[in-house]
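The other protein chains are all here in position, but one chain of the complex has been omitted.
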Amino acid sequence: MSDRLTLRVNDLHAGYGSMEAVAGVSLEVSSGEIVSLIGRNGAGKTTTLMSIAGIRRGRDSCDISVGGITLSHASAAQVVAAGIAHVPEGHRIFRSLTVRENLQFGAYPQRRLGRKAVAASMERVFSLFPILGKYASRNAGFLSGGEQQMTAIGQALMASPRILMLDEPTSGLSLVVIKKILAVLEQLRDDGLGVLVVEQNVARALTHSDRVYVMERGRIAMRGVSSEMVKDERVFDIVRGTAELPTSALMGNADSDSDETSRSS
Amino acid sequence: MVLFLNALIAGIGIGAVYAFIALGYSVVHRSTGIINIAQGDLMVAGVLVAYFCLVKWHRNMALVPLAILVVVIILSLVEERIAVRPFITGRARSTGWFVSTLGFSFALQNVCVNVYGQHPVVAIPGLFRTASIKLGDTSISTKFLAAFVAVLLTAAVLELFYQRTWLGMAMQGLAEDREIAALRGVNPAQLSQIAFAIAGVVAALAAFVVAPIISSDISVGTFYGLKGFIALAVGGFGSIRGCLVGGFLLGLSEQMFDLYISSEFEIVAGLIIVLLVLTIRPSGLFGARTVRTV
Partner (left out) sequence: MTAVGSERRGALRQITLRRYLQFAGITTLTALAYAVPTVFGSNDFRMVSYNQVLALLLVVIGLGIAVGHAGQYIIGISAIFAAGAYSAALVAEHFPTHTGLLLMCAVGAASGGAAGLVMGSPSLRVAGFYLGLVSLFAALVVPAVAEKWDFVGGSLGIPLFTVLDFAPALTGYKLYVICLTTVLVAAVFSWALMHSRVGQQFAALNSSEQLATSMGITVYRTKLLAIFIASVLAGVGGGMYAYTQQLMAPASSSPQLSIYLFVALIVGGASASFGPLVGGTLVLAFNQFFTAWSSYNGLIFGGLLIVFAVFLPDGVVLQLSRLRFWNRTPCHVDSASATEPAASTPTESFRTASAHSAIERRDDSHATLRVLSARRSFGGVRAVDGVDLELPRGSIHGLIGSNGSGKTTLLNLISGFYPLDDGQVMVGDARLDRISPSARARFGIARTFQTPKLIVDATALANVVPMVEMRLRCTAWESVLRLPRGVRTHRQALTEARRALKALGVEHIQDMPAGTLPHGTQRMVELARVLAARPKFVLVDEPAAGLSPRELDLLIAALKRLAAAGTGVLLIEHNVPMVLEIADTVTVMHQGSCLFRGTPNELRSDTQVADAFLGLSDPLDTAS
């Protein structure tokens, strides 16, 4: 196991056009922990992750670094090379390729390491998600939503990232699959990976993570250790939308980019 | 019967050229979503190089393929840099590539015509030793045969490239979902450059086999470019097989039209074919179900 790596995000700003979806977010994720990012829809969680991953860059300067490497203006490819992988929401994979080909694709940043290294990574993914081994030659377009999501996560893992980000990995999936994915994330954490998860289900997020950030309208409203936050009613209030802030002020959402149509088709 | 066979062979030979252009379009389109309107002109520029090497400067035949390759690849990369890159990186409005590549095509054509000058069209001396091979009653023109073989080989190599190499796989992914490809470490700008370089190679190969067919007629860039696009449209975007089938279908229908209906209006055959296919199957014969028409 290698030494501890920390992804540091400091005062991130990002927006669409003139709308600022992320208005000054600072957070940290280190090796060997699972960090949840929760909040109501439109709070800016997806934009935060996309910005870190190098897609849809913020307009203002932001300060992102991992293990000493500055990533503030890095392209997506550079972010991946620095060891950060992002699994966006919607179990998106290449439907025209088989499971094995999809996983192979994930190893693109590591292609120089040779066939043996790639095969070893693939074996590791199969050991984490045995069902992918079973369907290795099947076209990804014919898998169920849960299997596609597992493929997507596996694909991201093929690049041997040090930090893994996931955007609502369990949304819309059956309980069995959700259990499996959460178990895998915990195993990855135990093996030294740093995990940043956006989760819609507050209780689930608090039970299955070490630390938690609560986002509201583009900012971090609360942060802390998950096991302690479970008992804090304020977290539930913010997400439920009944916090002590005046109702109208509460309702300002910053982004709503969950496009079901693009995901379902 | 002899006439039919000749038409068949000619159709496949010329169809191969169309298929070549369609392949060039396809390579670029897969990685960038752009149709490089100058693809036909790149091929013609290669023919110009062959003309200079063989007719004007009387150089060795061995030099020719290399010269064509170098010049055409450079032109292709230049085009990528000035007329396409701004649209990949998002600096300019994303739909302007059409105007831009059209502009490059126009400019390149003009340069070639001016460089060639006012001389009449001359044959470009034999790239192949024999003009035709005898087969029973008929003779197969080697130039058509060469074109046919060349395009099949090129298509096969491209298939292998897409299936077996990292770059090829990266390009396929880029075509299907740019964002996911980027998140998995693929650099879209770099790949667009490589795609253009490959398209340049394809254009150079096409130039090599088309030179004996069109001789030194430099004005046919747009002509072949548009025919190649028709072949791509008929065969279907995103399919190498489609490029081949589209090209051969177009070439054959032109020759058959020429033979049986009218020898003067064979160009109409193409228009009929494309309208037919677009009405019945808008995504082309082998095209993916989602129609990428823009």
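As written, the chains take the letters A and B, and residue 1 is the first residue of each chain.
Keep in mind that, in the parts below, a residue touches a chain if its C-beta (ideal position, glycine included) is under 8 Å from a C-beta of that chain, and two chains touch if they have at least 3 such contacts.
Note that this is a predicted model, so its numbers are computed, not measured.
Checked against the full complex, the one of B:Ser31, B:Ser76 or B:Ser105 touching the unshown chain is B:Ser105. Touching the chain that is not shown, out of B:Val2, B:Val70, B:Val122 or B:Leu271: B:Leu271 (per the contact rule at the top).
Among A:Ser127, A:Gln187, A:Thr207 or A:Ser227, only A:Thr207 touches the chain left out of the display. Screening B:Leu5, B:Leu77, B:Val113 or B:Met256 against the full complex identifies B:Val113 as the residue touching the chain left out. Looking at chain A, the residues touching the absent chain are 16-19, 21, 40-42, 89, 141-142, 144-145, 168, 171-172, 175, 178-179, 199-204, 207, 236, 239-242, 246-261, 263-265. For chain B, the residues touching the chain absent from view are 35, 37, 82-83, 86, 91-93, 95-100, 102-111, 113-114, 222-223, 226-227, 229-230, 233, 264-265, 267-268, 270-271, 274-275, 278-279, 282, 291, 293-294.
In this section, only the chains that are shown with their structure count from here on.
Mean C-alpha position of chain A lies 43 Å from that of chain B. The touching residues of chain A, when paired with chain B in their complex, are 53-55, 75-77, 80-81, 85-86, 88, 92-97, 101, 104-106, 108-109, 111, 155-156, 159. If you check the complex, the residues on chain B that touch chain A are 166, 169-170, 172-173, 176-177, 179-187, 288.
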